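Only a single protein chain was left out; the remaining protein chains are all shown in position.
Labels for the chains are A and B, by order of writing; each one numbers its residues from 1.
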Amino acid sequence: MDDAAEVPEIRQPTGSRLARFLDSDLWASFRRSKTAMAAFVATVLMFALAFAAPWIVPQNPYDPAQLDLLNSNLPPIWKAEGQAPFLLGTDDQGRDVLSAVLYGLRLSLIVGMLGVLVSGTLGIGLGLVAGYVGGLLDTIIMRVADVQLTFPAILIALVVDGVAKASFGGALDTNATILLIVVSIGLSFWVQYARTVRSSVMVERGKDYVQAARLIGLSTPVIMVRHVLPNVTGPVFVIATINLALAIITEATLSFLGTGLPETMPSLGTLIRIGNKFLFSGEWWVVAFPGIALAGLVIAINLLGDWLRDALNPKLQ
Amino acid sequence: MSDTVLSVRDLRVVFETRRGTLTAIDGVSFDIARGEILGVVGESGAGKSVTGSAVIGLIDPPGRIAGGEIRLRGERIDNLTPEKMRRVRGRRIGMIFQDPLTSLDPLYRVGEQIVETIRTHTDLSAKAARARAIDLLTEVGIPAPERRIDGYPHEFSGGMRQRVVIALALAAEPELIIADEPTTALDVSVQAQVITLLKRLCRERGTAVMLVTHDMGVIAEAADRVAVMYSGRVAEIGPVESVVRAPHHPYARGLMGAIPTLSDTAERLTQIPGAMPRLTAIPPGCAFNPRCPNVFGRCRAERPEPLPVDRTRVACHLYDERGEAA
C-alpha cells in the first residue's frame, strides 16, 4: 500500500474538455506565471501579425512590381525624412521594412513549424519503434542518433542543403528551397524527440495497461499507436515548443549564410543578411527591425517552452 | 502521568491547495508512555503518516500544523524553529521509514553514518563512537558487525538494511521512535524478524514507539495500544486486545472483519461499502456516516468526540451517554 506521502488527492471534475482544462493544474500554473502569460501573448501577437500581414501592410515585398526605387533608403517614420506609409523605413530597393519583416516573420514561422512537424514525426516514429520493439532495431536507431548528435545541427542542414543544391543545380524555385530547408531542419532535430519518446515508451511498455492490450490480442502497431503513443506526448510538446525556436534560428542562420531563402523571397534571416550591408552606411533600420523581430519571437517561444517544461514536470512543483 | 513520553493534543494539520484548505488531521489526541508501542493504523488517506510527520516536524508546505500541541516529555515541540526541531529529531526522536534504501546514503559506509549520528548528538570520541556503533549493530542482530560496519548499504540485504536503519535510529538513544511502515517493504519471513527486534529493543531500552502501519497483523503482534484512524480522526484507541478482539467503533469492527486471517472460517469477509472519503469531500458529522451500518440522525449532523468505553476511547455517537453499545 503506497500512502507514505498521503498527499491529498483532488477529485477532477467531470465535464467538457474545456471545463476540465480550466480546472487543470496546467491552466492554474499558467495563470500564476506572469512570464508565461506575457510570452504567450507575445507569441500569439506575432503569429497573428505574421499571418495577417497581407491585409495590414502597405506592400507585398515579394512582388517586385510594388517596389519603387524612388522610395528607397527611407528612414523610420519618426525621423525627419520618414514618409508614410513606410512606418519602419525602406531598404535600397524601396522595400518597406515593416512589410518585409512581417512577411519574413510569416515565412520563418512556416518553415519553423514545418521543420518541427518533420523532425517531430520522424523522431516520434523512430523513438516509438526503438522503445517498443527494442532489440537490434533499437540499437541501430539509437546508434545513428548518437552519431548524428556529434554533428552540430547547422552543419547537417548545410550539408543537406549543399548536396541538394549540387545535385539539382542552382535552379531551385522558392518552394523547393523551403522544402529543402524544412527537410534539413527535420533531419537535424529528430534525435531529441526519438530519445525522449524512446525512454517514455520503455516506461509505458512495462505498464499493465499495455499488457492488458496484449492479452486481448491487439497487434503491436495498434498497441503502439492507440495505447502507448497518446501517453508519451507530454514531453514531446515541450521539445516541440523549444525546437520551434531552434528551427527558426536554424532557418535564419541558413538564410544569413546565403544557403537559405533567396533575396526575392526574404525570411528574417535573409533580411538580416541584406541589412547587414547597410549597417555601416547608416541605414540601421534595415537590419535592426528584422533582428528585433527574430529575437523577440525566439525569446517568447523559449520562455513559453521553459514554462511548459516546468509545469508538466511534477518533480519541480 | 509522569511516564508519558509523547503527548499529542487536538492536533490539526491542513494542506493549502488552490482549491481551498484541506484538513488532513482534525483533532487527534493520544499519549505514548515509556517503553510502550502505540500502533497507529488506518487505510490510505486516514492521516496516519501525516500524524507521524507532524510529530517529527516534517510537514512540508503546502501542509502545516494548524492547531493543537505536541509535547515530548512535557515540552512543546510543535512550535520549535526548524533548527531546534532538527536537533530534537536526531537526538530525542529516531525515525524508521518504509524503504531502508532511501534512509541510508548509498555513498557512505553504514558505520560512517552511524558514527556521524552518534557524534552529532553526543560528545563521544571517534573511537568510542565506532565502538558504540559496533555495539548497536550487534544489538540489532547484524552478524559479524566488526566487519559489516565498513560495508556500503547496497551490500546489505533488505532485512539487514532495515536493521541498520533501526541501529541508526537508536544511535542517539532517543526517547521516542517514529516507525512509518517499517515492515511493509520486507518479505513476510523478514517482517517477523524486524517486528521481534523492534519489540525487544523498545522493552529493553524503555523507548516509546509510534508504529504507523496499514497492516493490522503487524499491529496485533507488536503494539501495546492501538489507535484506529479514519479520515484524519481517531475512531478508536485502546489496548490492542480490546481493539482487535472486541472493537467498539463500527469502522473498527468492519475493519477487523474485513481482514482475512489464518484461522477464520468465514466464507465471506465483512465488507464496508464504499471507500474512505477524499479530503475534498469529508461528509459533515461523523466522517464514517455514509458507510456506517449503525448510522442515525445525529451522526450526519454532529461530530462525535472520543469518549471512554470499557478500556478504550471511542468516537461514536452509539456510545454516547449510554456508555455501552446498542
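Keep in mind that, in the parts below, a residue touches a chain if its C-beta (ideal position, glycine included) is under 8 Å from a C-beta of that chain, and two chains touch if they have at least 3 such contacts.
In this section, contacts and distances are computed from a predicted model.
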Chain not present in the shown complex, as UniProt names it (candidates "Vitamin B12 import ATP-binding protein BtuD", "3-isopropylmalate dehydratase large subunit", "2-hydroxy-acid oxidase" or "Molybdopterin-dependent oxidoreductase"): "Vitamin B12 import ATP-binding protein BtuD"
One chain isn't displayed here. Which of the visible ones does it touch? A, B
Out of B:T21, B:T120 or B:S157, which residue would touch the omitted chain in the full complex? B:S157
Residue, one of A:R32, A:K207 or A:K277, that touches the chain absent here: A:K207
In the complete assembly, which of B:S29, B:S44, B:T122 or B:N294 touches the absent chain? B:S44
In the complete complex, which positions of chain A touch the hidden chain? 1-2, 11-12, 14, 207-209, 211-218, 227, 230-231
Which residue numbers on chain B touch the omitted chain? 43-44, 157-160, 183, 187-193, 195-196, 214-218, 220-222, 224, 240-241, 244-245, 254-264, 267-273, 275-276
